[in-house]
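Input: a single structure, listed below in structure tokens.
In this view, the complex is presented without one of its protein chains, the others remaining in place.
Chain nomenclature is as follows: A and B, assigned in order of appearance, with residue numbering initiated at 1 for each chain independently.
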Amino acid sequence: MSHAMDVLPYLVAAYVFLTGCYGLATSRHLIHAVGCLAVCQSATYILLLAVGYRAGGTAPVFSDIEPGSRPVVDPVVQALTLTDIVVGATVTALLLALVLQIAKRHGTVDPDELRELRG
Amino acid sequence: MNRLRLWLLAVGGTGLAALLVAACLDLPRFGGRSHPYGDRAVHASLRRHIANTIASVNFDQRAYDTLGEMSILFAAVLGCVVLLRQTRDEHRAPPEPAEVARPVRRYALLVLPVALVTGLYVIAHGQLSPGGGFQGGVVAATALHLLYLGADYGALERVRPLGVYETTDALAVSSYVVLGLAGLLAGTAFLANTLLPYGTFNTLSSGGTVPLLNAAVGMEVAGAATVLLAHFLDQAVEIEDATEEEPGK
Partner (left out) sequence: MADAVIVVTLLLTAACATAAVTQRDPARQALVLSVLGVVLAALFTVLQAPDVGLSQLAVGSALTPLLIMLSVRKTRRRGRSKEDRE
């Protein structure tokens, strides 16, 4: 159990990433593809936070605990993840705006139909 | 064609999966004791009287990085505004006031002020408790849109002068840069946290420039999220194109 625990979070992150990639490649709807990209992004959050976790540690916030009294988890990866989430949301918004433009110009949101149109 | 693509995906996916698993097995053990960067970040944060280490990393130790991140946010919002503008072949059709079920209206209007204050509280206490400009900004902006749920789109448009939010967004980004330049004028480095006294640990004014940078980010995120939602709502509710369907233009 404990040995499997050593790598399980990393494996879950890899699984979520690959699942998102699968959805992205087989998607028949551009908005669905953007949703799959959001799934891929969440894999990076899991990986980052898993790297920074410390067994028995608490959150690195010292407003209610005495500094040095308890081990804390890594705050650097948490800060990275935090900015990652907000940037991810704006990228999703930008992609959705592009999808709306494609729908307006070509009248379709199916990537395969788009390929036929271009030829 | 389609089968070939699935084959390619299967081969590539299997290869990537094998590489990822190999990498996972080589990573440091989950929950391990050795976090050299984390320990140093905590130490630096306590030296500058900041209780929430994550705020210290974002707005002090890696403040320059956050500036880049804010520019991404600003540029993405700018891109959305340009892409979702009203074009010449579209016209606005104000939606008729919708009938809202009474319980929905009551709860939405009850929760709205609570959510708004929560968002502002989370921004203000960024360097003390979990939270900060990024989280509080999104909470405050989405809280405003409970008005769309509880009343209707017209009511939301009246309390949300879009120009004000766009200006807020731009002003917040520039104030972040100005705070950085102030450090330069005072004879230290760009965005260096040496300008203001560090204050008493665990109070609202502790941490030098961190609360100010945090507030700037909060304003920017709130403005950005509101502008984004406004343009998507405009597209979904108000703007209609004259030619409904014209495939393959």
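Assume a contact is a pair of C-beta atoms (placed from the backbone, for glycine too) under 8 Å apart; a residue touches a chain by one contact, two chains touch by 3 or more.
Keep in mind it's a predicted model, so treat the numbers as computed, not measured.
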{"item": "Touch list for chain B against the chain that is not drawn", "value": "52, 54, 122, 130-132, 134-135, 138-139, 142, 145, 225, 228-229, 232-233, 235-236, 240-241, 244-245"}
{"item": "Chain A residues that touch the omitted chain in the full complex", "value": "1-2, 5, 8-9, 12, 15-16, 19-20, 22-23, 27-29, 31-32, 34-36, 38-39, 42-43, 45-46, 49-50, 52-53, 55-59, 61, 72-73, 78, 81-82, 85-86, 88-89, 92-93, 96, 99-100, 103-104, 107-109"}
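As a working rule, only the chains that are shown with their structure count from here on.
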{"item": "Chain A-facing residues of chain B, complex", "value": "5-6, 9, 13, 16-17, 20-21, 23-25, 27-33, 35, 37-38, 41-42, 45-46, 51-54, 56-58, 62, 65-66, 69, 72-73, 76-77, 79-80, 83-84, 87, 128-130, 132, 134-135, 138, 202, 221, 224, 228, 231-232, 235, 241, 245-249"}
{"item": "Contact set on chain A toward chain B in their complex", "value": "5-11, 14, 17-18, 21-22, 25-26, 50-55, 59-63, 67, 71-79, 82-83, 85-87, 89-91, 93-94, 96-98, 100-101, 104-108, 117"}
